[in-house]
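Not every chain is included here, but those present sit where they belong.
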Amino acid sequence: MLEGVRAGTVSPNDALERLSELPYRDLGFARVDLHRELRQGAPEAVLAEGKTPEQVAQIFVALLEGGAGSVLATRADDTARAAVRALVPDAEEDALARCIWVARAVPDPRGLVAVVSAGTSDGPVVREVRIRAELLGTTAAVHEDVGVAGVHRLATALPDIERADCVVVVAGMDGALASLVGGLAQGPVIGVPTSVGYGSAHGGSTALNAMLASCAAGLAVVGIDDGLGAGTIAARIARGRE
Amino acid sequence: MLEGVRAGTVSPNDALERLSELPYRDLGFARVDLHRELRQGAPEAVLAEGKTPEQVAQIFVALLEGGAGSVLATRADDTARAAVRALVPDAEEDALARCIWVARAVPDPRGLVAVVSAGTSDGPVVREVRIRAELLGTTAAVHEDVGVAGVHRLATALPDIERADCVVVVAGMDGALASLVGGLAQGPVIGVPTSVGYGSAHGGSTALNAMLASCAAGLAVVGIDDGLGAGTIAARIARGRE
């Protein structure tokens, strides 16, 4: 046998078909991943945008029935949230953040996530970060509207930035707050570019590129307006491996 | 005479004008190509977007009257579909997929097209693929919402992926499912990037580029949300040359 060659007899489909033994629920239009929370500690979330209200509500219920510790639908407009409420009357919601959720069995909080934002208009994304991070079992400390145009407003946030296990910076337009915080924080920093602003803000691309090109090492970035992603990785970092 | 020179006496317009003997129907605002089905096996389809409802309906009827085996209008909103129904009461339609169609003389099915999608929101494009592929005389096997974030959901689709004459992968956002399937399938794979998602999904461009840059050889791609194109080439591949 050649050096370094690994070989076997199983066919790839045979191996992959063993995956079919992992649980999910087939709704026809959706295969709800009931295994994700077991596998990764965070349940599947429902991106409402692009789905009909009925689809959102049915996936929401399927996750609940499947035993999820929490269920969260994001980017859910009024109609989608109403469809969920019709089936899950005790769901909580935040209209500004377009979120609706149920907390069934949230882990005991561990770790601190500091969330700072550049401006008031970043508010909806800030809330999405906070909701997700808290549902995954961590504590969030929020400081809004502390952008660099008036840098003294950041001062009261510094103690939280310093002691947090993970800092999330939510900023649109120039995204400069991420670089500034990235040069001060001791823990990992997650940037969330937002689509706030007009013209040269290019729907969030400017902030995104600025965060990626920041010379503050120790900063990583999620997609534009992706509060869910930021909340998820921040909670995962803050809770650490058990 | 110089070596390699081909010469003749006909003028280009003379030659091209012989093309005018091929059939089409001139509605003034449209020249309906009644010859396409003869020439290529698939009748002209009607892209409703950008046309008035009346134009859509008249072109639809012209194709029917011209003897098309099937007629399909895509991206047809409620008004456009209503205009067609007013003239063609027996037309079938799918509101989510924004399609309306009539099957007059569909060829006997030959070949299998497996259609897999990454998420629920890809549903409308999946349906457009399926409708077109079936109208062109092939069988479609559909597996929705099997994206890589929960890869075990793909397992039950593997037998169809393995035996299909052509696999169509419908995916937005990162388009990663196309690469994964492209590394497993034995037959040709056609990717359909969708405009699903927000922010960094860039309206489908991210999925498109990812599919094009995939190192899975054996994968080709149609335009963003172009279910019609995918259904057409998939049927052509699956049916083979007769």
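Letters A and B mark the chains as written, and numbering starts fresh at 1 in each.
Operating definition for what follows: contacts are C-beta pairs under 8 Å (C-beta built on N, C-alpha and C of every residue); 3 or more make two chains touch, one makes a residue touch a chain.
What you are looking at is a predicted structure, and each value in this text was computed from that prediction instead of being measured.
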{"item": "Given 2 placed chains, full-complex copy number", "value": "8"}
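As a convention for this text, only the chains that are shown with their structure count from here on.
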{"item": "Relative orientation of copies chain A and chain B, as a Cα rotation angle in degrees, nearest 5", "value": "90"}
{"item": "Distance between chain centroids, defined by C-alpha means - chain A, chain B (Å)", "value": "35"}
{"item": "List of chain A residues in touch with chain B within their complex", "value": "12-13, 16-22, 24, 28-31, 33, 35-36, 44, 47, 49-52, 55, 59, 75, 195, 203-204, 208, 223-226"}
{"item": "In the complex with chain A, residue positions of chain B that touch it", "value": "96, 119-121, 123, 144-146, 149-156, 158-159, 162, 184, 196-201"}
